[in-house]
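Written below as C-alpha cells is the structure these notes are about.
Excluded from the complex is one protein chain; the other protein chains are retained at their positions.
When the chains are written out, they are named A and B in that same order, and each has its own residue count from 1.
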Amino acid sequence: MFDKLPSITSFISRDRNIGRLLGVALFILIILSILNPGLFLTVSNFKSMAYQLPEFGLLAMAIMIALLTGGIDLSAVGIANLAGVLAALTMIRFIPQGAAGWQITLVIGAAVALGLVIGAICGAINGFLIGRIGIPAILATLGTMQLFTGISIIITKGYAVLGLPDAFLYFGNGTIGIFPVPLLIFIVIAVLFALLLNKTALGQELFLMGTNPTAAKFTGLDNFRLTLKTYMVSGLLSGLAGLMIIARTNSAKADYGASYTLQAIVVAVMGGVDPAGGAGTVTGLVLAMISLQFLSSGFNMLRVGGSFSNYFRELVWGVVLILVMVINYLDAKKRARTPQESGTDAKAQMPDTAAGAGSAQQ
Amino acid sequence: MPDQILNVDNLSKSFAGVRALQGVNLTMERGEIRCLVGENGCGKSTLIKVIAGVVQPDEGTVTLNGRQYRQIRPIDAIREGIQVIYQDFSLFPNLTVAENIAFNYNLARKKQLVNWRDINRIAREAIAKIGVDLDLGAYVEDLPVADKQIIAICRAISQSARLVIMDEPTTALTEKEVRALFNIIKTLQREGIAILFVSHKLNEVLEISEKITIMRNGRNVTDGNTAGFDRASLVKHMTGREINETNAAIVPQAGNGSVPLLQAENLSCRGRFADVSFSLAAGEIIGITGLLGSGRTELALSLFGIRPADAGTISIEGRPAEIRSVQDAVRHGIGYVPEDRLIEGLFLERSIGSNIVAGTLRRLTRRGLINRAAVGAQIRQWTENLHINTPSTELPVKSLSGGNQQRVVLAKWLAINPKILIMNGPTVGVDVGSKAEIHQIIRDLARQGIGVIIISDDLPELLQNCCRILVMRKGRVLEELPTEGLSEADLTHRLSATTPAPASGTPAHSGQRKQVRPS
Partner (left out) sequence: MKKILRSSEFFVALVVMVLCIIIGLINPVFFSWENLFDLLRSGVVTGILALGCLIVIVSGGTDVSFATIAIFAAYLASKILIAWQFDGTVLVAFLLSAAIGTVLGLFNGALIAWFRLPTMIVTLGTSSIFRGAMLVFIGTFIINKLPQGILAFGQATLAQVSNANGAVIGLPVSVVIFFGAAVLVWLMMKYTMLGRGIYALGGDRVAAERAGLNVIGIQLFIYGLVGFLAGISGVVHASLVRNVNPFDLIGTEMNVIAAVVLGGARITGGRGTLFGTILGVMLVVIMNNSLILLGIPSYWQRAAIGVLILLGTGITAWQSKRESAANLLES
C-alpha cells in the first residue's frame, strides 16, 4: 500500500470490488435511462437525488467507520435526530423577530456548533461504553439508540420542530452555481474522511485494530483511545447528517429516517466494508450509495409495487444485502481454493481455525 | 473387528494451492503404540485432522476398521473409535469439567437424552484412571492450562476408543504426570487400543513408542521400529540435515556495564506468579523456561504491560519504571515477540509492509499525514536486514511461511528500536533454515547492546543462545542456571523437579511453594 503510487487502472483492478461496483452503477444507470429517459435522465431527477444523498451519505460514513473497527453503530440515526432537534430548537428560541443579520448568523453558528458537539458527545458515550466498559457494540449502540431517540422524544414530546431561518435552509436547499450546497458539503467531508482513513496514522491504526484487536494491543496500539475516537468521528458525522436533514426538510423530528440504518449497512457491505472489520474503502461506499440511490429513485418513478413503492424498496434492500453477502462468501471460498500468486514458500493457514476462511459466527 | 484399525493410503491435501500432505501412508494395528514425528509444518496436524474427519483429503483413502472412506465426517471417525486429544484441547469453555469429559460418550452412542448422573459417573471414573483430583462442577474456562490438558486426556480415554491420537499431550505435564500418562498408555495398549503419539520431545518418543513414523514437508520420510532409531538419526530424518546438537554455539559473553539494563525485584501477580527477581544486562541473552502453566508467559506479559504486576519493582537502566500498560512498556524500550504469532503478532489480511510499520505509524508522519517515502524506506530496510523472502511487500502476510512471518513480527519490533526484547517461542513453527538464521539475528542484536529474554520450550535453543536460564515452576523461579556446562538431560530434569538441585547456580527464591492457581 505504501510502496508504489497506484495508477487508475491498477487501482480499479486491484480492488475487484470497486470495479464490480462501478459496473453495477453504470448498469443501473443505463437500464433506468432506457426504461424511462423522460423522467430519469432529467436534471431535476438528478437534482433531487443530489439533495437527499448527502445526509444519507454522512450516516453511511458514520456507520462505516464503526464497522471498520469491527463494531457497528446502530445509534447513528438517533444521534442525527437529537443533534437536529437541539440545533433546531436553539435557532427557534434564540432568533427573535426581526433580528439583525449578524444576530441570525451568530445563532445559526452556535446551533451548528451545538449539533456537532452533541454528535461528538454521543459518540464519545458510545466509545466509552464499547471501549472501556466492554459492552459489545451491537448491544451498546442498541441501547444508546433507544436512549438518544428517547431524549429527543422527551424534548419534543413527539412533535416536529418547525420554522427554521431561511439563512440556515440555504445549506439544505441552496446551490452554488449548478451544484447543490449539501452535495458540495458531502464531497468535502467525503474527501476529508477518505484522507483520514487512508493517509493518517489514526486511520491506518483503525484498520489494524479492526483486523485483529489482539495483535493491535500487542503492538502497542491504544485500543481504547482508537475506539473512542472512532465513535466520536461517527457521532460527529451523524450530528452533521442531522443538521443537513433539518436544513433540507425544515423540520426536526425525533424519529426521522428510521430506515436509514439498514440502508446504510446495505450500502457499506455492498461497498466492500467487511462486517467483521478491517477492510473497506470510501470509493466503494460512494459507488454503492450512488447505485442504490439510482435504484431507489428508479422505483419511485416506475411506481414499482404500485403505491407501495416504499415497502417494495425495503424488500429490495434486504435482498441486495443478502445477495451481496452470499456473493462475497462464494468469492472468498473460490479464492481459498485457487493457488496463491506468490509462489514463495507459502504455507497456507488451516481453514478450520480462526485465522482461516473467515467463518465468524458473529 | 479387524486388527488393522487405520490405513491411510496415498493421502494428499492442499490448501490454497500449497501442498500440506503428499502421498502419505500410515497404518495402525491393534494395541500398537506409534509415534508420529516431524518438525513444525511437516503435515502432522493436517494428517491428524484428516483422520479425525475434520479436513477432507484431495486424494487418497482412509480405511477405518476395514471400511474405506472417501469423505469422513468427525462423527464417522468417532463412531469408528477414533479419539483425538488436540493440541489446543478443543474443550467447551462454557461447560463443566464433567460435561466435557462425558460429551463424546453421549454423542458416539447417538444418545438423545442427557442423564446427569451418568455424566458425573463417567467423569469420575475417567479422572480416577489418571489419578488426579478435579472439581467436576467447575467451568473449563476458569481452569489453568495443565488442568485443561488433563481433561482433554480424560475425555479421550472415557470412550471405548480403538485408536487414541495424542497431539503433543505432555506440554503442560510434570515428570510425574507424564509417567502417569505413559502408564495409562500401556494400560490402553493391554486393552487392545492403539495409540498414535505426536511429540517433538524426542526422549519421550524414544521411551514410549514401539514404532515411529517420520514426516518432513508433507511426505513420509521413513518409519520402522523404535529400536532402530536414536536421537541423532531421528533429527537427521526430521530435518534432512546433520545437526550437531551437542554443539553449544558460542555462549555469548554477558554484557558489561555496572547498571543492569533490566532489574526485576519480587515481581508478583496474584494467581500467576510470585516473587520473581532477576536481572538482565545490556547485550545479554537470558532464557526463561518451565512447563506450560509455570507462569513464564504471564511474567513476560507483566513486563510488557499487558497484565501489570501487583507487587514488586521493575528498574530500567537503574531507574524505577512504572509499567502499567503496553504503551508504558514501549516507551521504556521493551518489545515483545509473542508466542502465538497468528493471533497476537500479525495482521494476517494486511500486507507485509503494513505489518512491519504497524508500531511506528505515528512516527512516520509529516504534518499529520503519513510520509510515504519514510514508510517505504523503513519497510525496505527491515525486509533486507532480516532477509524476508517475498516478491512484494504488498502481499498479505498470511501468504508467508512460518519462518518469514516470524521475521515480519521481529521487523515490526526492531523498527520501534527496543532496548529490551522479550521473545516468547521465537522459533515455534519455523523451518530449520529460518531457525538458525533467527538465532543469528538474535545474537547480532545482543552484540548491538540489546538485552534479550528468550522464553522457550526448546531446550537446545536455550542452551545454544543464552548465557543463563531461569527455570520456573508453578509461578516461581525455581533456580537460575548458567548454561556453561549444562547438558540438555540436566535441564530436562530440572524442569520437572519440584525442588532446586542442592548445589546448582543461584538458589531459588523458594521456601514455601504455594499452589498458584488463578482465582
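Methods note: a contact is a pair of C-beta atoms (placed from the backbone, for glycine too) under 8 Å apart; a residue touches a chain by one contact, two chains touch by 3 or more.
The shown structure was predicted, so the numbers you read here are calculated from the model rather than taken from an experiment.
Just so you know, the chain we are not showing touches A, B across the whole complex. Screening B:28, B:52 or B:314 for touch with the missing chain picks out B:52.
Residue in contact with the omitted chain (choice from A:29, A:49 or A:153): A:153. The chain that is not drawn here is touched, among residues A:95, A:116, A:145 or A:233, by A:145. The omitted chain makes contact with just one of the residues B:64, B:215 or B:301: B:301.
Residues 72, 129, 133-136, 138-140, 142-151, 153-154, 157-158, 262, 265-266, 269, 275-276, 305, 308, 311-319, 321-322, 325-326, 329-330, 352-354, 359-362 of chain A touch the missing chain (whole complex, contact as defined above). Mapped onto chain B, the footprint of the missing chain covers residues 52-54, 73-75, 77-78, 84, 86, 90-95, 99, 103-104, 106-108, 111-114, 137, 141-142, 144-145, 148, 271, 292-293, 297-298, 301, 306-307, 339, 518-519.
Criterion: only the chains that are shown with their structure count from here on.
Averaging C-alpha coordinates per chain places the centre of chain A 43 Å away from that of chain B. Residues 1-4, 195, 199-201, 204-205, 207-208, 211-212, 214-222, 278-279, 335-355 of chain A touch chain B in their complex. For chain B in complex with chain A, the residues that touch the partner chain are 15-18, 20, 41, 45-46, 49, 54-55, 306, 325-327, 329-330, 336, 338, 342-351, 353-354, 357-359, 361-362, 364-365, 368-370, 372, 375-376, 379, 389-395, 398-402, 404, 412, 416, 431.
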